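Apart from one protein chain that is not included, each protein chain of the complex appears where it belongs.
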Amino acid sequence: MIIRYSREEMVKNWSDENRFKIWFDIELFALEAMESIGSVESGTSKIIKEKSKDIVFNVNRINEIERETHHDVIAFLTHLSEIVGSKNARFIHQGMTSSDILDTCLSVQLSKAADLLINDLDVLLKNLKDKAYEFKLTPTIGRSHGIHAEPTTFGLKMAQAYAEFERAKERLIFAKKDISTCALSGSVGTFANIDPRVEEYVAKKLGLNYEPISTQVIPRDRHAMFFSTLGVIAGSLERLATEIRHLQRTEVGEVSEFFSKGQKGSSSMPHKRNPVLTENITGLSRIVRGMVNPALENIALWHERDISHSSVERVIGPDSTITLDFAINRLSNVIEKLVVYPDKMLTNINSLGGLIYSQRILLELTQKGISREESYALVQKNAAEAWDGDKTFKDLIMNDIDIKKVLKEEELTKLFSLNYHLSFVETIFERVFNGNN
Amino acid sequence: MIIRYSREEMVKNWSDENRFKIWFDIELFALEAMESIGSVESGTSKIIKEKSKDIVFNVNRINEIERETHHDVIAFLTHLSEIVGSKNARFIHQGMTSSDILDTCLSVQLSKAADLLINDLDVLLKNLKDKAYEFKLTPTIGRSHGIHAEPTTFGLKMAQAYAEFERAKERLIFAKKDISTCALSGSVGTFANIDPRVEEYVAKKLGLNYEPISTQVIPRDRHAMFFSTLGVIAGSLERLATEIRHLQRTEVGEVSEFFSKGQKGSSSMPHKRNPVLTENITGLSRIVRGMVNPALENIALWHERDISHSSVERVIGPDSTITLDFAINRLSNVIEKLVVYPDKMLTNINSLGGLIYSQRILLELTQKGISREESYALVQKNAAEAWDGDKTFKDLIMNDIDIKKVLKEEELTKLFSLNYHLSFVETIFERVFNGNN
Amino acid sequence: MIIRYSREEMVKNWSDENRFKIWFDIELFALEAMESIGSVESGTSKIIKEKSKDIVFNVNRINEIERETHHDVIAFLTHLSEIVGSKNARFIHQGMTSSDILDTCLSVQLSKAADLLINDLDVLLKNLKDKAYEFKLTPTIGRSHGIHAEPTTFGLKMAQAYAEFERAKERLIFAKKDISTCALSGSVGTFANIDPRVEEYVAKKLGLNYEPISTQVIPRDRHAMFFSTLGVIAGSLERLATEIRHLQRTEVGEVSEFFSKGQKGSSSMPHKRNPVLTENITGLSRIVRGMVNPALENIALWHERDISHSSVERVIGPDSTITLDFAINRLSNVIEKLVVYPDKMLTNINSLGGLIYSQRILLELTQKGISREESYALVQKNAAEAWDGDKTFKDLIMNDIDIKKVLKEEELTKLFSLNYHLSFVETIFERVFNGNN
Partner (left out) sequence: MIIRYSREEMVKNWSDENRFKIWFDIELFALEAMESIGSVESGTSKIIKEKSKDIVFNVNRINEIERETHHDVIAFLTHLSEIVGSKNARFIHQGMTSSDILDTCLSVQLSKAADLLINDLDVLLKNLKDKAYEFKLTPTIGRSHGIHAEPTTFGLKMAQAYAEFERAKERLIFAKKDISTCALSGSVGTFANIDPRVEEYVAKKLGLNYEPISTQVIPRDRHAMFFSTLGVIAGSLERLATEIRHLQRTEVGEVSEFFSKGQKGSSSMPHKRNPVLTENITGLSRIVRGMVNPALENIALWHERDISHSSVERVIGPDSTITLDFAINRLSNVIEKLVVYPDKMLTNINSLGGLIYSQRILLELTQKGISREESYALVQKNAAEAWDGDKTFKDLIMNDIDIKKVLKEEELTKLFSLNYHLSFVETIFERVFNGNN
């Protein structure tokens, strides 16, 4: 985790303090459940609760104990015992294994992380929608292969991103369900020493489902699905970031990241205004995607469990959620403050002298009964000449003898029309924003 | 694609013939729609349909044309024009782009592939369920870290895998929805030259949703999600395969892959019976997971589209679905014919002289009022002695003076009980197989 | 392997025919060695050699036998026995294991693949060098963050790529050594049934090193290093391909892939000329990089060996080398036929009205005794005004009162100089092409 790429709430979610707090909650809820089914002396949980009111765990002390025992949960329990007294502590963790605590805690943290990420996406969606409506009918050239194709609008670009991040949100909700699961099933998951009702109770208190079958650990296909989903979302972030980087290129100049007062673009070249935020998001996306593979390799644990997944999760649990949280927010800000240059968009549209209307001419020729192949050849010939020479495509078309045979001057003029390409913007917006699909 | 790791139906799904057939369907359905909204001369689709009855596309001829035009869809359309006559063909593909055909076709193929994979999972699930019930109460040692922990049953192992592959199926159904989408939106996706109703009609005919907003191409986050899901499923295959490989180890000997008559395990060592099928599945899993990254990198296309995704998909479209289809089936077969050795399982359970009951002693001591720490130390001391010396753990415990102070001989004897660990098998089976969760 | 992305010689290297030919060579060389050390009846190898003169293995027959034995090497040996007679065949493969044949064969194939790839790089290097010298002093704008920075030359761009691919070649030579290794060490690699001298002899005949210690298989860290190196080279291909895609953008227009007669850029938009070859290379690069992970996972085989690596290598052995071979060649062609537009480069350089000389003004101000911070502020102020307003940077600078205090008009004019930026091109070329570094 790199501080510069992190936000406070997500970092707190992964703090030692929060982790110990969740461990304690799990132990306490488990005690409550055991009491209610009679497997623990009545009143125990109440005493523990009182003794540990406003408890803040001494992380250093726990670490100290761990250095001796080489076992973090035992260190925690020992410290807890120091606080509540060993007599009161004796039913704590009864019939449970470390994994019951660790895995359920991870579920709580990932689940919380998912909530934060969903909130992030909501903000991004709002900003995209705002921009989409603001520039709904602002014409801009659509590009395929980086080459001018046909006009579209800047609002449609934003609407596309909106639809993509709605999918991202849906996927995250689905993936959250996958990791919102609680296991308190004891050694190798047989419940031999802990009643399944304890698991059911604790799950409910924590807002999780209970794991139908665990093997001491929660199966790691769940986590792999979660981290893979983060990877896909990171890919979508990169797509939008790449779009902005392209549009901010000197030669394109259609949008620009907000450039704050006092900001320096380059230590050596004072004139530079660089799309550094979206470039940064591109890099952050690589980081998040890099964590997919370790997560996938974590699935195939040996037999009922091995601990190889643990170090991986200590890294990718915090790092991928913290990085993604930061990246989504950064992108939200970029979109919110994006500087858009509609005039430059229009200039670019017109820069090819009408070439971008080639398809329309082609279609009109076929409508007039000329075969597709002939029409294509006719249009391509003029396009090539325009591309390589000095005359504009429009001029060439208007003066092409073969074309003039079938299309009159006023018919031809009408074909070079920008508005023609915007006819269905409304329909698409209906689909995207009003769910008419 | 490697023939030896493929199955016929999935291979057919990706054949040139099938692809051209789907392209034709899309073009024909589009024509029908255009006719119905009046943008194409009435009767056109009927003529095309008749002319192309029982059409089988000449793959060689299409490839020949492509070598000249460097463009596969144009090659196809040219060949189609040769079949139905250029006059009849002139409305075909009107207002459409190659991507409309290519992307929608890919959706049809991926969607079909998903169906085949779901069927595969159904067979695997059935086999796992059968084995789970057959060995529901067959005791076997549960292992954490590869070390004997506490008893479980072989049925529970199978039930765990069942639950995992049910999740796999659910994920696949979710991912299938993501790629079941049709786009016929024309250049840069504005519908300038094609009415959105055409897209809606074709989508319906093909059993797909229509893409709310496309940019000439269907957004690649959808495909990335699909291939990532396949990666996660591959990880689950590896987990189960690894379990079997472990259990077939010479020293463990609890299960064995079926070894067919005439099979040779090793060219040099005639005695060998190796778990080669599950080892193979492990490798196949790596292959499928290796395709996740390219799919993730495919998301960030430039502007409205670039063609960099295409070569990737030509490879991973077929290869990841064909490989996964083969691997699931191979695993289904392994499970179906799995040779299980319950006697060896029991021998292994007993091999540690009662050590595996250490937790139960520990818990009973705490129940008798001894602190957790003391109890732990007491049990661990005897365990260490058993581990390093000649006496069994059970003997040591039965003769430990401190323990005998609080637990009588008959109480102690009862703690070394296998059945104790099987008490909740029924509950877990209820959860897994009857959805009581 | 996708035919459309393959070249003949590399495909042949991976053909069944070639594989069986290599297997035969290994068996024959091994026989020769065994004869020479007296462990096989004298004359055997000569008979086998005669019997199998001009042998072409019947792939179908071998596959047929394999379907029964489930073992490819045994199938091969059985077929070989059919050809040379079982009596003559009885010493073939003596003391060897399948892996001896399979792994050594893979080394021969990978080694050959490396040679082909090195040749590919040589051609690419030649084309890059030609272009570098042709455009050595052709000014073009250097861009950081996609934003105009300062001038450079197109020759320098090519020279950078040259240096990068020289490193690629060096790495490939290093990686080739890693996989050029022969193992004929028998079961679990102890040479119990085969003399180490046989391995040494066969290695020499095949132009390989012998593996100092194998465990029936050649260790897979070697292959992982090889495939990782291919991944790095693929990354370099993507870098150069990306450069060209950028430069061909409509707004940039500085270079263009060759567009052949009859080629169609778009089925719908006849005017399009798209950088499809470099986009394709970008995708192919993803494919090759996707194979790095499976190769890395292949390293950790169980004990002396398991067969999980095999299916992976059946795929990535051919696929990554065939794809890379194709991609390098495609890029070589693109470079060779690249259409370069020096005029457009100059137009682009001048498009920012002198802004790109901002650093030079900054440095001159500090030379005149103004502090770095003040100088930066002074230049940035004018740059911002030029960026946002109508006046050019040059005009603003020439009329800035504070600047005019320290720099005279003729001094200032000289600072807006293109040639200034080209002073060290020669030095760099010396370093890159004459190894003066």
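Which chain is which? They are A, B and C, in the order written, and residues in each are numbered from 1.
Just so we're on the same page, a residue touches a chain if its C-beta (ideal position, glycine included) is under 8 Å from a C-beta of that chain, and two chains touch if they have at least 3 such contacts.
It should be emphasised that the depicted structure is a prediction, and the values quoted were computed from it without experimental measurement.
Enquirer: Consider the whole complex, including the chain that is not shown, and state which of A:5, A:191 or A:210 touches that chain.
Expert: Spelled out, the listed residue whose C-beta touches the missing chain is A:5.
Enquirer: Looking at C:13, C:152 or C:180, which makes contact with the chain not pictured?
Expert: Of the candidates C:13, C:152 or C:180, C:152 is in touch with the missing chain.
Enquirer: Would you indicate which residue among A:196, A:294 or A:342 is in contact with the undisplayed chain?
Expert: Checking the options A:196, A:294 or A:342, the one contacting the hidden chain is A:294.
Enquirer: Against the chain that's been left off, what residues of chain B make contact? List them.
Expert: Chain B touches the chain not shown through residues 141, 143-150, 245-246, 248-252, 264, 266, 268-276, 279, 293, 297, 348, 351-352, 355-356, 358-359, 362, 376, 379-380, 383, 386-387, 393.
Enquirer: Touching the missing chain, which residues of chain A?
Expert: 1-2, 4-5, 68-71, 73-74, 77, 93, 95-98, 186-187, 193, 245, 260, 262-264, 266-269, 274, 276, 279-280, 282-284, 286-287, 289-294, 297-298, 302, 306-312, 314-316, 319
Enquirer: For chain C, which residues reach the chain that was dropped from this view?
Expert: Considering the whole complex, chain C reaches the absent chain at 77-78, 81, 86-87, 89-95, 142-146, 149-152, 156, 159-160, 163-164, 167-168, 171, 174, 178, 187-193, 196, 209-210, 212-216, 219-222, 224-225, 228-229, 231-232, 234-236, 238-239, 241-243, 246, 282, 285, 289, 292-293, 296-297, 299-307, 359-360, 363, 366, 369, 371-373, 420-425, 427-428, 431-432, 437.
By our rule, only the chains that are shown with their structure count from here on.
Enquirer: Give, as an integer number of Å, the spacing between the C-alpha centres of chain B and chain A.
Expert: 24
Enquirer: Where the CA atoms of chain A average out and where those of chain C average out, how many Å apart are those spots?
Expert: 32
Enquirer: Find every residue in chain A that makes contact with two or more other chains and list them.
Expert: 143-146, 149-150, 246, 293, 297, 359
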